[in-house]
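Removed: one protein chain of the complex. Kept in place: all other protein chains.
Just so it is clear, A and B label the chains in written order, and each chain counts residues from 1 on its own.
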Amino acid sequence: MRKHYSPAWRKELDYIMKLLTHIIKTEWKSLLRGKWVIGYTIIFILLTDSLLRFGGGGSEALLSLSNVMLLFIPLVGMIYGILYIYQSREFVELLLTQPIDRKVLYWGLFLGISTPLMAAFIIGSMLPLAWHGILAADSTSSLLVLGLGGMLTLIFVSLGFVFGLMFYDDRIKGFGFTIVVWLFLAILYDGLVLLIVFVFGDYPLEQFVIVVSTLNPIDLARILIMLEFDISALMGYTGAVFNRFFGQNTGIMTASGMLFLWLAIPTWMGLRIFRKKDF
Amino acid sequence: MIEIQNLKKSFGDLQVLKGLNVTIPKGQATGIVGPNGAGKTTLIKTILGLVKPDSGILEVNGTRLNGDWLYRRDIGYMPQVARYPENMRVYELLNFIKGLRDQDAVYEHELIEQFNLQSELEKPLRTLSGGNRQKVGAILAMMFNPDILFFDEPTAGLDPRSSHKFKLRVKKEKEAGKTIFITSHIMSELEQLVDHVIFILDGNIRYYGSMSQLLELSQEERLEAAIARLMDEPIERTGSVSKQSEMKSTPITLEIA
Partner (left out) sequence: MRKLIINTVLAAITYLATLPVLFAQVVVSPDGPVTTISEAVQIAAPGDTIEVHSGIYHENDLLIEKQVTLTGIGNPVIDGNGEGFILIIRADSVNVSGFTIQRTGRSYIRDYAAILIEGVSGFVIEDNRIDDVFFGIYLAETQGGIIRNNIVSAYDSREASSGNGIHLWNVKNPIIIGNNVTGMRDGIYLEFAENAVITDNISSNNNRYGLHYMFSDGGRYENNTFRKNGAGVAVMYSDNVDMSNNLFENNWGGSAYGLLLKDIRNSRIEYNRFYRNTVAIYSEGSTNVDIRRNHIELNGWAVNIKSNSSRNRFIENNFIENSFDVRTDSPRNNNLFDGNYWSGYEGYDLNRDGIGDVPYRPVSLFSMIIERQPESLILMRSMFVRLLDQAERIMPVLTPKTLFDENPKMQRIQ
């Protein structure tokens, strides 16, 4: 009989995974018991259901849902992330005195609190879509909207984490910064882009606006929504760069790739700060 | 054993630890005292790994701290402010910490019984009284039977009966040869629990030595008065050296008392 031999890194990995799932599970349990996440789920159930009930068909409801999602998930995600850091200060510090790696603790806490919020949005919106039959009829569009909402949740919770760790001792500053960042990314950014387009209207700007838009995660999600729902209008546009970007899969690939980058960078920054921070 | 050499830490422009040197042998019970902002908390947090020193050497049981975390297996910490996730139940919190530590919680049941927490185990932590939350913190610190224990203002929220039980427990741990650190504003409590004192002022150790010696030198009956004198006396007047027994300590400490 062959002897099973597991190398050291394997044992180490198993140990880390065990710890991670332990932390994530505990966070899930504790959050699910809080009214917060449940309430958030119910809000999306009611919202989506009433959009479908009173608004008409699938595309209309999905687009209204995505409007709400693009505007509020970033705000809610960031506030939620930063609130967690502020409210669990003492507890996190207690955990930090336990014999575990800060890296593991960070991932455990981040995944443990961001995934319930993500699930709350996805499940809350998915249920009405399912019972109204939209999920089956417009499955691509539905899954896109749900997926993007989930992705935005993760991105903005991680940004909230980063701000919480950055402004660890100054809550007012932390919340203020969060609100400003939200206003900027959700509304002002596009206004600035429009302004630039008008000021420099005589120059070829297609490439520029594409690049600029990929620097804002909310715009990225919006562009992906647009590629799904407005592709017929986009195809009516004759600009060569736009046509290449939107027409083939380039747009989808680039936007999704950048969105993942937008998740990777804040989580990595959070991890860096968390590992080096004096609590 | 904990050995600290020339430990420095600044937060921005504020220098909090200005080059501490101290060696604490195994089995010693030490009270850490000093005014607010003197550096007590930073010193403890540094040993616990919450704060990373700017320079200096810190060794715990022979392990040089360098971003490593395994040494914390030997440490139990009872925080001053006991705030836990609101919806977590007491037993869940215990299980959570047990899951994080790959160690046997040998004293779990004993401590629960000792602190009369059996009836609270099923309750969410938010419904617990402050005192009971403190007790949970004490259990978390001691249940894995670590060599080194930190208690940060441990009896602040406890009623006299619990406080008494807690002290008995600490004494027992001391008898068992544990290295114990206690910070407290209640000097009488320290008198009961510790035999050595570290007095920190302005980022330096102003006194480190046995309690009896401190009382003797300051010609005071009580620790509180002794400390008060230490704080009042300007540095110039503390010329009359003394002792400094077998322990290493900073030059400043040598000047004192």
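Operating definition for what follows: a residue touches a chain if its C-beta (ideal position, glycine included) is under 8 Å from a C-beta of that chain, and two chains touch if they have at least 3 such contacts.
Quick caveat, the model's predicted, so the values are computed rather than measured.
For the chain that does not appear, the touching partners among the shown chains are A.
When the omitted chain is restored, the residue from A:I42, A:A136, A:V180 or A:A233 that touches it is A:A233. Here one chain is not drawn; of A:L143, A:M166 or A:V193, the residue touching it is A:V193. The hidden chain makes contact, of the residues A:D14, A:E60 or A:D170, with A:E60.
Within the entire complex, the positions of chain A that touch the omitted partner chain are 55-57, 59-60, 63, 67, 70-71, 186-191, 193-194, 197-198, 201, 205-206, 208-210, 213, 219, 222-223, 225-226, 229-239, 242.
Here, only the chains that are shown with their structure count from here on.
With centres defined as mean CA coordinates, chain B is found 42 Å away from chain A.
Within the complex, the chain A residues that touch chain B are 15, 19, 22-23, 26, 29-31, 33-34, 88-91, 93-102, 276, 278-279.
Residue ranges on chain B touching chain A, taken from their complex, read 9, 11, 45, 48-52, 69-73, 75, 77, 79, 81-88, 92, 96-97, 99-102, 124, 137, 140.
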